[in-house]
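The structure appears right after this line, and notes come after that.
Other chains of the complex are left out, but the ones given are in their true place.
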Amino acid sequence: MKKKLSEIAALIGAELKGEDLEVTGINALELADEKELSFVESGKFLEAAKNSRARALLVSPALAGKLEGKSLIVTPNVRAAVAKIGFLFYEEKEHPGGISELAFVAEGAEIHEEASIYPFVYVGEKAKIGPRTVLYPGVYVGDEAEIAEEVIIYPNAVIYPRTKIGPRTIIHAGAVVGSDGFGYAQENGRHLKIPHFGRVEIAEEVEIGANTTIDRGTFGSTKIGSGTKIDNLIQIAHNVQIGRGCAFAGQVGFTGSVRVGNFVLVGGQAGISANLGDQTMVAAKAGVAKEVPPGKAVAGAPALEIAKWRRCVAAYERLPEMVKELRELKAKIAELEEKLNERDKS
Amino acid sequence: MKKKLSEIAALIGAELKGEDLEVTGINALELADEKELSFVESGKFLEAAKNSRARALLVSPALAGKLEGKSLIVTPNVRAAVAKIGFLFYEEKEHPGGISELAFVAEGAEIHEEASIYPFVYVGEKAKIGPRTVLYPGVYVGDEAEIAEEVIIYPNAVIYPRTKIGPRTIIHAGAVVGSDGFGYAQENGRHLKIPHFGRVEIAEEVEIGANTTIDRGTFGSTKIGSGTKIDNLIQIAHNVQIGRGCAFAGQVGFTGSVRVGNFVLVGGQAGISANLGDQTMVAAKAGVAKEVPPGKAVAGAPALEIAKWRRCVAAYERLPEMVKELRELKAKIAELEEKLNERDKS
């Protein structure tokens, strides 16, 4: 596939400076060949850009003057441009369409004729699969689940009964959506299982990482809002409600019934057992047990407001010194006391 | 399905106060309709209970006097009542029974005629599957594994060879039971794999969460005691021995050969590399590297006795202030010393 830089620039509404070359793909600075377009995410990569074999670059206006001899597509948001242009060159697999003879479709399931159902897929009773949706090999869709259009579910993911999944959502391999919540009553030292009547509802354009698990609600639903992106190996417990446009890095965990606002960012391995307001940020490895108000950032376990956490961390590293200083001060004070006492006597 | 409140009260040995209504289900206070039974877990929910459309409520004796106009089933353990009554209204899927034509059963496997084996299930040589046990689509059961009666194994879970699973145990989707332990010998900078001769033995009424992994023993068995409940994405290494009636929240990890007593509770994302006595509690995100004696609770990483941990956390948040105070004290002492020295001179 070949594209002219002028075409690409037009597509993203950007300006082309320099020769209107033809490019065959997009690639990282150090990997690109002479026929590929590359990109400069910040001034940090200016030297790499100069040394790159790529003759065409996506750059921000601030860097455009510093790259003589290259053809430049100038755009304020280079990363967004990479996302959009990338898909020009990305060859999506063409799916066969229809239901494989090696798949199993239960009674009453409704599978749109434009859906692709691969071998070893199981679709339960009365489940609905929308147009252009792809169920890769080994996917399980439980009874009465509803999968909208243009959803991609990668191999061996498991969708429990009655789950709802919105348009253009992507679910990666091995993810489990809709399993029983971890809810028990205690009686005479036994854990009595509480039945889970609820479901999981996933909105549109959500992405769910490989081997992530999302439990269904006890009563009512566990909900994931539109455009929210969830990385691998994340645990989302029963009745959690997550807003729009959030992004959670790998191995994060949410305990039951937590509410998460819109545009919330959570770093890897954080654990969340309290509500997170809109546009909050939680650092990697934080342990959040107290509600975070809108717009705030927290870090640490137990989590603190991030500026405070930084000061605490800095002080923590000085702790062994502080122990020593405290000991010295004690000695000095004892000395001073003695001196004073001696004078009192004299 | 309709049930009279008097029937329900009788079932759990509780008292009915008020009109003997018919109810069609059980639901949360804010979700219930007029025909559903709801429940009040604590006084915190009293207002919600008054405002609920539900006309029938499960309540504790302490709250029974405060909910005029509602029909009340009065019971000391409301949560246990919810668990028991919930199953009255929970429609369990009826399984077809028998072996799907799309399943594979190896030579010498013994599958009880009342078991349900779904499509794309693989049952290995000489494996045994008990009565009323359900293997959902994509489940793998290795050679010589023994699965008792009324076990439910959800889609795509993997049971390695020779694993033993007790009656009424539930294994959620994607869980892996019996994989090789992470055991190597070091020789000349190489990791030599140590063969794992052991197996995993899971007792009765255990529940294992989605995508949880349990390794088999090097020699001897990894064991999970009866009634123990294990959440999603938990790692249990080779030769771990876990007692009865424990509950572990999501993403907890246990290192090899750890011994865990009975009725132990572990919070999410904790890491355990030392033995835990009976009825111990480990807080979320704790890192336990020293044995915890029976009945004790610990928190933090490295874990401390919980009351001590609380004091340390409180002090930690004051650290930046302490640094400042220490600096001030130093200055004051220097001042005092100077004063004294000056007097000495004068």
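Lettered A and B in written order, each chain numbered from 1.
By definition in this document, contacts are C-beta pairs under 8 Å (C-beta built on N, C-alpha and C of every residue); 3 or more make two chains touch, one makes a residue touch a chain.
Please read these numbers as outputs of a predicted model, since none were measured by experiment.
Note on stoichiometry: the full complex in this file contains 3 copies of its one protein sequence, with 2 placed in the shown coordinates.
The rule we apply is simple: only the chains that are shown with their structure count from here on.
Centroids of chain A and chain B (each the mean of its C-alpha atoms) stand 25 Å apart.
Partner chain B is touched in their complex by these residues of chain A: 104, 120, 122, 138, 140, 143, 156, 158, 160-161, 174, 176, 179-180, 182, 184-187, 189-195, 197, 211, 213, 215, 218-220, 233, 235, 237, 251, 253, 255, 269, 271, 273, 287, 289, 301-302, 304, 308, 311-312, 314-316, 318-319, 322, 325-326, 329, 332-333, 336, 339-340. Chain B makes touch with chain A in their complex at residues 25-28, 31, 77, 79-84, 86-87, 89-90, 93, 100, 102, 118-120, 136-138, 154-156, 170, 172-174, 207, 209-211, 227, 229, 231-233, 245, 247, 249-251, 263, 268-269, 284-285, 301, 313, 316-317, 319-320, 322-323, 326, 329-330, 333, 336-337, 340.
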